[in-house]
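Have a look at the structure that comes next, please.
With one protein chain removed, the remaining protein chains of the complex are shown where they sit.
Showing subunit A:
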């Protein structure tokens, strides 16, 4: 009897997590899948008609914004990677005793709300704001120069807002690299570059993978940066889903778009994992 209980214990302990997962993931996803196949409108009600054409219609109508979001998310993720890796490397290997302070400094701006931070960029980057105003009056920039309301501003906002989620996983991976392994590489006549390329980089790849996962997905789906920093032609898929859901009360289209986005992101992640040579995506993500 005791043996049975001991065997059941891990499952029982995991029960709250399973219940959480069921209530807040499985049920909503199933409900959303169901809603995405209905037809109708708010006033007359939505009927379940298993209308898969909702997907074709939604994608047909909004493929521009979907592709745009993937491009913005992809570019932002690449920029973040380029910025984050040296940052994480420096903190992990050269940070010394102040490591935790540097990490804290990195996170400090994120104690302010996401939206307020983005609005602040709107103030900083205003056409005649504190940054460009003086440059323009000094004649260093043409009068009609502007960053706000362009894709540069939106991608910049995405990079700024999600950067720590790239730095932290890479830092954790680099931090775990045993310095003696690197020393061993030097002892075997590896150059600094070769030691990095053959030892440090491969060991940090799980961190890079996790970082990309944690930034590419939310950056692609984000509606806030496009709304606040973008202009015409910068609308992202998150904005569309929001409008479909809140303004048009077109729940089937909103659900179909959400699912499409999810599917596209999942496929993207698997392809990426394969190309990175990670055999098992889930295992890599768990690391």
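In this text, a residue touches a chain if its C-beta (ideal position, glycine included) is under 8 Å from a C-beta of that chain, and two chains touch if they have at least 3 such contacts; residues count from 1.
Note that in this section contacts and distances are computed from a predicted model.
Peer 1: Can you work out the missing subunit's protein name as recorded in UniProt? Choose among "Secreted protein", "4Fe-4S ferredoxin-type domain-containing protein", "Polyamine-binding lipoprotein" or "Nucleotidyltransferase family protein".
Peer 2: The UniProt record for the chain left out of view names it "Polyamine-binding lipoprotein".
Peer 1: Given that one chain is not shown, which residue among A:75, A:103, A:126 or A:269 touches it?
Peer 2: The one listed residue touching the chain not shown is A:126.
Peer 1: From the listed residues A:32, A:59 or A:103, report the one that touches the chain absent from this view.
Peer 2: A:32
Peer 1: Write the list of subunit A residues that the hidden chain touches.
Peer 2: Interface with the chain not displayed, on the subunit A side: 23-24, 27-32, 34-35, 38, 40-48, 61, 64-65, 113-116, 119, 122-123, 126-129, 144, 146, 148-149, 223-224, 227-228, 230-233, 235, 238-243, 245-251, 254-255, 258.
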